[in-house]
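Just one protein chain is left out here, and the rest sit where they should.
For clarity, chains are labelled A and B in written order, and residue numbers in each chain start from 1.
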Amino acid sequence: MKKTLLATACIAFGALSTPALADLTVAIAGPMSGQYASAGDQIRKGAEMAIADINARGGVLGEKLKLEIGDDACDPKQAVSVANTMVNRNIVFMHGHWCSSSTIPASDVYNESDILMATVSTNPQVTERGLKNVFRIMGRDDQQGLVAGDYLATKFKGKKIAVLDDKSAYGKGLADEIAKAMTAKGAKPVMRESITAGEKDYSGIVTKLKQAGVEVLAYGGYHTEVALILRQAQQIGLQLTVMGGDTMTNSELVTAAGAASDNVMFTFSPDPRKNPTAAPIVEKFRAAKIEPEGYVMYAYAAMQLFEQTANQAKSTKYSALEKTMRNGTFKTVIGDLSFDAKGDQKAPGFVVYQWKDGKYDYAK
Amino acid sequence: MAYALQQLINGLTLGSMYGLIAIGYTMVYGIIGMINFAHGDIFMVSAFIAVTAFTLLAAADVSSIPLALTFVLIVSIFFTSAYGWAVERIAYRPLRGSTRLAPLISAIGMSIFLQNTVQLTQGARVKPIPPVIEGGFEVWSTPDFTVQVGWSQLLIIVITVIMMFAFTWLITQTPFGRQQRSCEQDRTMASLLGINVDRTISFTFMLGASLAAVAGVMVTVYYGVIDFYIGFLAGIKAFTAAVLGGIGSLPGAMLGGLLIGLIESFWSAYLWAEYKDVATFAILCLVLMLRPSGLLGRPEVEKV
Partner (left out) sequence: MSTVVFARHQVTATERFRDAGWVAFVALILGIPLIGLTTVDGGGALEVETRFGVLAIFVVVSFVGRLGLRWLIDTMGARKLERLRDDSNKSAGISPVKVVNILGWIALGASIALPIMYSDNRYVVDTATTVLIYVMLGWGLNVVVGLAGLLDLGYVAFYAVGAYSYALLSTQYGWGFWEALPVSGGLAATFGILLGYPILRLRGDYLAIVTLGFGEIIRIILVNWTEFSNGPNGISSIPRPSLFGLDFTRSPAEGEQTFASFFGIEYSPMHRLIFLYYLILVLALLTHAFVSRLRKLPIGRAWEALREDEIACQAMGMNTTNIKLSAFAIGAMLGGFAGMFFAARQGFISPESFTFTESAIILAIVVLGGMGSQMGVVLAATLLVLIPEFGRNFSEYRMLLFGAAMVLIMVWKPSGLLSHREPTLRLSRGGAAINDAVKEAAQ
């Protein structure tokens, strides 16, 4: 029996490793399953639409694009495994991963195999390690934290502000930057603590906030916890204004927190949906019953970025692509993209948004 | 002082919920001596059933809260106990009589399976429902802090106390309780005396699942936001509670649950919230070092 197992294992290995030769393969990777699966879902929808559009235009350099989807469930170990699978499938471009803790180890693999990647992970370490193949089409946590911290320090001057995070690489990084920026502006947070993401009961910490007289909460982490904190704060009669990061774009926040979500602000890149050139694409998504929120447009833009890079480089060779992407400027649905020496997006700019009646808009 | 009182209330609410789930663990452990790792996920399934039921009621414009709660509890208990029964039948009964670890692994597998089934069939997004029971009352008001108790918190504590008494009565006073206890003590002897052991065990699983269902409904009412991942943490906490109180003992599980709820809430109230789980486990270790079979557990008699 063992022998048959071995044999099947070998055959299956072989099957997995056969590269598709016909088309040009690009890939996305992110949490398609697990706790953060809704973000993965947004990425997939955006990328699928983009690929369909690009192929309708005749593909890239005469070749049709084929999309590979990798699921890393935000687990660093699985991310490496996904990266290796993708290398074997001879991808030329990767949009991903999503979680910073997945992107960092996976990028080493892509780097070794000369695969270009454009990610939305915001942790500074993603580009700080000097890997030439890594580009970021989103701002960094330190920029994001700076904008949020400044806003809090000026807008809520004299109010008691607490900073919380969820102990994830993303959440803690963001919260640290916010606290730093606030302190620099002379508004030192009255409380700096962490919670455990995935729990449901935050009444202990909420009561603590009430005791400390906190009115404004800066939170580094994901939207689910914010919704719970808001609900539980209401229960003990505490009115909280929350400042969060780009994850608060998720509309689940509104469904989960109800009316309390009107008090949630967050920082995000200028809304691609407000970009006039993106209007037809936005319409197209809505016609397909997909709200182009969160990472949908980013995934779309990443594919556009690759299309334009390859067309300008007139090649799909790594060195040509890398050079073109580093030096060029590309018109995408999230605006004009160009990159600095580290691979970070030039002038990403963060804007403060506020939820209002189930929609988010620039905060006044 | 007022602050401490508020935290006490928070701790009691949380602890009641841990306790409800822990009783399920303890009952199953008592009768077949296995850690049912899938119990936390049964609780998760029940929360999903509760959300669906609440949404159905909202669509049908049912506005009476007691009516809605009764309906949801009945629906949830019915379907959840079906799940409890099925899990036992599929994953544990074939393993009865094999090594002690086999059902444990099968339970872990079942837990992964249930989690992913729910993710696939119900989606990975969080499921929120609008607050079912709103408002509360002020208990005590000092100049710098007002202690508030939500009606839903009160409901949870009351229901837990009722469940606690109902189950103690069930186990100590009824014919089923006697059968259950006899199976706990000696399965072979019980079957020789004409007790249907299989049925008793199945029924125990269904009872454990019903308690999980009550907890699931309570969680949905109180927090209003659930996802397919809640079973995992709740399961581990409840398991800890069951062991702390002495696994196999019903009042022990309740006591353990309350203790853990209180430790968590006071630890995060006065010390660092991020280390509250460390505190919980450290206290567990300490208690077990001093009393190796938990607070209310009977020490095992070893016969040679």
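Basically, a residue touches a chain if its C-beta (ideal position, glycine included) is under 8 Å from a C-beta of that chain, and two chains touch if they have at least 3 such contacts.
As the structure is a prediction and not an experimental result, all values here were calculated from the model.
*Asks:* Which listed residue (B:111, B:148, B:210 or B:268) would be found touching the missing chain in the intact complex?
*Replies:* For the chain that is not drawn, the touching residue is B:111.
*Asks:* Determine which one of B:120, B:139, B:158 or B:271 touches the chain that has been left out.
*Replies:* Residue touching the absent chain, from the options given: B:120.
*Asks:* For the chain left out of this view, which of A:46, A:96 or A:173 touches it?
*Replies:* Counting the whole complex, the residue in contact with the absent chain is A:173.
*Asks:* Touching the missing chain, which residues of chain B?
*Replies:* Interface with the chain not displayed, on the chain B side: 29, 35, 37, 45, 48-49, 51-52, 55-56, 58-59, 79, 82-83, 86, 90-91, 94-95, 98-106, 108-123, 125, 127-130, 236, 239-240, 243, 247, 272, 274-275, 277-278, 280-282, 284-285, 288-289, 292-294, 300, 302, 304.
*Asks:* For the chain that got dropped from the picture, name the residues of chain A it touches.
*Replies:* Residues of chain A in contact with the hidden chain: 2-3, 5-6, 9, 12-13, 16-17, 32-33, 69-71, 74-77, 80-82, 84-85, 87-88, 101, 104-105, 108-109, 112-113, 123, 125, 129, 167-169, 171-173, 194, 251-252, 254-255, 358.
Keep this in mind: only the chains that are shown with their structure count from here on.
*Asks:* Given the complex with chain B, which residues does chain A contribute to the contact?
*Replies:* Checking each residue of chain A against chain B gives 33-35, 37-38, 41, 167, 193-196, 198-201, 203-205, 207-208, 210-211, 224, 227-228, 231-232, 235-237, 252, 255-258.
*Asks:* In the complex of these two chains, what residues of chain B are touching chain A?
*Replies:* On the chain B side, the touching residues are 3, 6-7, 10-11, 13-14, 116, 119, 124-126, 128, 130-131, 136, 145-146, 148, 150, 152-153, 219, 223-227, 229-230, 232-234, 264-265, 268-269, 272-274, 276-277.
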